[in-house]
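Let me begin by presenting the structure, written as structure tokens, before commenting on it.
Of the protein chains in this complex, one is absent; all others appear in place.
We just call them A and B in the order they show up, numbering each chain from 1.
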Amino acid sequence: MSTIAQQGAAEHRMPRDHFLNAAYTIKSWLLTMDHKRVGLLYLISITFFFLIGGTFASLIRLELATPEADLMEADQYNVAFSMHGIVMIFFFLIPSIPAVFGNFIMPLMIGAKDVAFPKLNLMSWYLFIFGGTFGVLTTLLGGVDTGWTFYTPFSSTYSNSNVILAGMAAFIAGFSSILTGLNFMVTIHKMRAPGITWFKMPLFVWGMYATSLIMVLGTPVIAITLALMMVERGLHIGIFDPALGGDPVLFQHLFWFYSHPAVYIMILPGMGVISEVIAAFSRKRIFGYEFIAMSSVSIAVLGFFVWGHHLFVSGQSIYAGMVFSFITMLVAVPSAIKVFNWMATIYRGSVSYDAPMLYALGFIGLFSVGGLTGVFLAIMGLDIHMHDTYFVVAHFHYVMVGGAVTAFMAALHFWWPKISGRMYPEGWSRLAAFLIFAGFNLTFFPQFIVGYLGMPRRYHVYPEEWQLLNIMSSAGATILAAAFIVPAIYLAWSLKNGKISGPNPWRATGLEWILSSPPPEHNFPTTPIVEEEPYDYGEVIDNPVHEEEHEKEREHA
Amino acid sequence: MSVSTEAAAHGHDEHAAHPEYMRHQFDDMDQQNDAASLGMWLFLLTEVMFFGGFFLGYSIYRSEYYESFVIGSQNLDVFLGGLNTVALITSSVTMAFAVRAAQLGKKNHVLIFLVLTLVLGLVFMVNKYIEYSHKLHDGLIPGYNFLWTGLGDGQTIQLFYGFYFCMTGTHGLHVLIGLVLIVWLLIRVWQDKFTTEYYAPIENFGLYWHFVDLVWIFLFPLLYLIGGLAV
Partner (left out) sequence: MTEHAEHDHQADGGHHAEGGHGDHHGPHIATSANYLTIFTALLVLTALTVWAATLEMGFLNTPVAMFIASVKAILVILYFMHLKFSPGQTKLAAAAAIFWLLILLIITFFDYIGRTWQDNPAGW
């Protein structure tokens, strides 16, 4: 396999001044107004929460290795899966790509000096940490057992766990997400350099725009929902308690009005990353640019019309269910448009298989499986059989881990040289990508089968005949956990010992690659003026002489 | 990718000429003002969705327990509610005049109108305090001590009061935050921080204040006027 990294023979030197060595004090990090440093603060924080969430996941798979309850009792198991969900969703997946790479890369991509509101940006991180503190506190005090969905009246009346603390954690983290989305929207609207019109923006920026739209429109509703749930738990007014005249289904409506679009908060940035990576490693202009851009926006908008498919068996009216079912299937259309366009981009491209591309290819396959099984679940009749089984668990892990986390890894490997100025070891990075892909499939594919056979989610015991499939799943989880440790080690190693990458190790297009790696503290000395289309890879292949000239030009810059 | 690196008109060398109120990430004041205004509108959008959750819950239970909502509503003081409506609308117009004075660069007028807005906001809060303490006295605070002795189903009447307090409470919190911000603005105006080119904080606070007024415009008929008024 050829990789781009192997082709780059030139020796590079680290730039003399960059944003990382601009200042070393703790204060220069904790009070930073630099979007790049804020991005890194997020990277460190979400890695911490990924570890917590991953620990709970390990406990779950350990317990499920045997049909009996040997590691945990039912109550403890409830806490394990609830905390796994809450931490992973609110504190890892939702901030993952937007808060880390959206912050770090997006302003560079559009040639901006910073995001529109740098102070607000830093404040978002502090809110995230404040919310996260509540999350950690919940864990230390024994966790919460309502599931990440906080369904009433269990959460508001019957649960004996730390519901209010966990609710506060999600509530506060929500405001961090709102402010980030708001900041990004204004940045994309108002801070683009001359020449970057809407349809010349990199597709990652389109992905961030669509994501921000959901963050801004949806997140306030979850905030108010959780607030009402906490009021109900404190005062027992009866807002969601059927015994007192309330309607628990109303809670589910309000909850999923945000929480379904939130799934697209997790996947849309990933799709943006994949569009960048596929084009760069196929050395081709992206196929169907406008379609990919518009499908991001239409997924974001359509995503607000489908929440009722979580309520098919909750007592929602059948007529509402039919409409929700239909619109849910429509979401498959823009998603498929993206997949076809990526395939068409790869087709007859000059593809190289560096680690980011391996993750991107994995993403396409895993996301397709996750998306198509979503269409199964959108069918009301089938959903009655599958609802709350491991089929659902496997489906959304294919989208969230196979999709969002894989895309996060792709982004990390694609932009790591830009962030750190150094390359990671190639062989190890490709090995890790394979291991994650294999471990992931071994973990979650058996869950489709065991779910279809009828194993319900959220139980710590199960009949013996399902043990083989569960052991496969637990074995896969072990591989997956080990595979995530590998990048952590070599990325840390590369910070000191990695080969110096130079400004553009992938020879990719885009404004972020004309800057030195790591970028200077003040992004662009002069506002750049862009005349080219995005993803202008065509000439690169056809005319190698031209390419060399470009190289010189870049060094000049 | 060929990117021209020639200095755009508002390049680095102009830096020295920038006024202190211009933030470094912007190229010029137009861009800064536009960004601030768009940011404020997007923030109000999130506020609409935030209150939207209340309005949804309110509407569902109102249609379900209409009788109880009528009883609960008729127990509210329409006079005080109406007075508050007038106070907020008036404060909205004084705020609009404050922004206008800022646009024209008339410092004294800005101060006068901001103080008027502040006073009217305080009137609103005092009224709200009177209303709340009456409810407290009558045992109508939802929760374990809720006491309903009149006609009707006490449980669902409590639901009405639950929404009444959640909605007016959240709204009142917004008024309170607004009052604090007015004081902050007053200090900034006093210190001559604003010019006819840079008055975005006053203008954007105005947007916030009008939004608070808007919410009340809907809360008043929804909470105080259900099922008609007995004359």
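Just so we're on the same page, contacts are C-beta pairs under 8 Å (C-beta built on N, C-alpha and C of every residue); 3 or more make two chains touch, one makes a residue touch a chain.
Because the structure is a prediction, the values reported are computed rather than measured.
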Query - Of A:Trp198, A:Tyr347 or A:Phe434, the residue in touch with the unshown chain - result: A:Trp198
Requested in this report: Could you please point out the subunit B residues that touch the chain left off the display?
Outcome: 8-10, 27-28, 30-31, 34, 37-38, 41-42, 44-45, 48-49, 52-53, 55-56, 59-60, 63, 78, 82, 85-86, 89-90, 92-93, 95-97, 100, 103-104, 197, 203, 206-207, 210-211, 213-214, 217-218, 220-222, 225-229, 231
Query - Footprint left on subunit A by the chain that the document does not show - result: 189-190, 192-195, 197-199, 217, 221, 249-250, 253, 257, 304-305, 308, 311, 315-320, 323, 527, 529
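We adopt the following convention: only the chains that are shown with their structure count from here on.
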Query raised in the report: At what distance in angstrom does the C-alpha mean of subunit B lie from that of subunit A?
Result: 34
Query raised in the report: Which of the residues in subunit B come into contact with subunit A in the complex?
Result: 1-8, 10-12, 23-27, 31, 34-35, 38-39, 42-43, 45-47, 49-54, 56-57, 60-61, 64-65, 142-144, 155-156, 158-159, 162, 166
Query raised in the report: What residues of subunit A sit close enough to touch subunit B in their complex?
Result: 112-118, 178, 182-183, 185-186, 189-191, 193-194, 216-221, 223-225, 228, 231, 234-239, 244-247, 250, 253-254, 509-511, 513-514, 525-532, 536, 550, 553, 557
